[in-house]
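This view holds just a subset of the chains, kept in their places.
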């Protein structure tokens, strides 16, 4: 059977699980940022100061900015992974190898967020980033092998 | 018939419409930013000062930055929605429920941009953001129900 995008395809079904996990992880960063803005009274817009007095100038808080950088890093890495995933599945990879790609990526990105937010000493975060990147690149190399110029 | 990604599938065809609308809405933010940069002579790069004299230091303009934050918020929310959409369609949702997801999301994000750019008093923008997020989460929960660990 040719590889297809369908929940009948166990590889796609597994990708759907891990893709959902990393997308949810990424989406969570926004409410985390909001909570942190309330905690430090450091909002991005004047109209956001509804419960406390608006300061005379924009407050930039280190803890808030750290969560925002973590969020941006997710956008830069999680989004490419979930976009490349379906193309990779359509190349017809072996189920066990595909599963390894999805699981390592999800693990690396969850660890990346922990390393970023605690923060853990470097090179924890850098390593997590590199592992995730290698997975995406490996999937892209497979796609390029099957693609036509 | 198994759910497929095809314009013959009315749910996909409708998703294609609303996904295009929210992607176009997101893409419009960049020309809006550019117009605003010209209006306030607040460019992001030295070489962008071609019609007016380059100031001695980078000008950060509140109106420009507001549009940029709105754009970034779109990237954080619209992109996950349009990526999750096809996976959600493949779970075989009921047509009417799927339509509701797509329409509420598009409405919430268009209102979010209006609330951000005017700006409307809070919690208008926060509410629009939360409604869009709930739609995406609802789609993700459906995907997770059909996915395999």
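A and B label the chains in the order they appear, each numbered from 1.
One rule holds in what follows: contacts are C-beta pairs under 8 Å (C-beta built on N, C-alpha and C of every residue); 3 or more make two chains touch, one makes a residue touch a chain.
All values reported here derive from a predicted model rather than from experimental measurement.
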item: Assembly copy number, counted for this structure file with 2 shown; value: 3
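Everything below uses one rule, namely that only the chains that are shown with their structure count from here on.
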item: Angle of the C-alpha superposing rotation, chain A to chain B, to the nearest 5 degrees; value: 120
item: Cα-centroid distance, chain A relative to chain B, in whole angstrom; value: 17
item: Chain B-touching residues of chain A, taken from the complex the two chains share; value: 5-8, 10, 12-14, 16-17, 19-20, 23-24, 26-27, 29-30, 34, 44-45, 47-48, 50, 71, 75, 79, 82-83, 86
item: Residues of chain B defined as touching chain A within the complex; value: 2-5, 66, 69, 75-77, 79-80, 83-84, 86-87, 90-91, 116, 119-123, 125-126, 129, 133, 136-137, 140, 143-144, 146-149
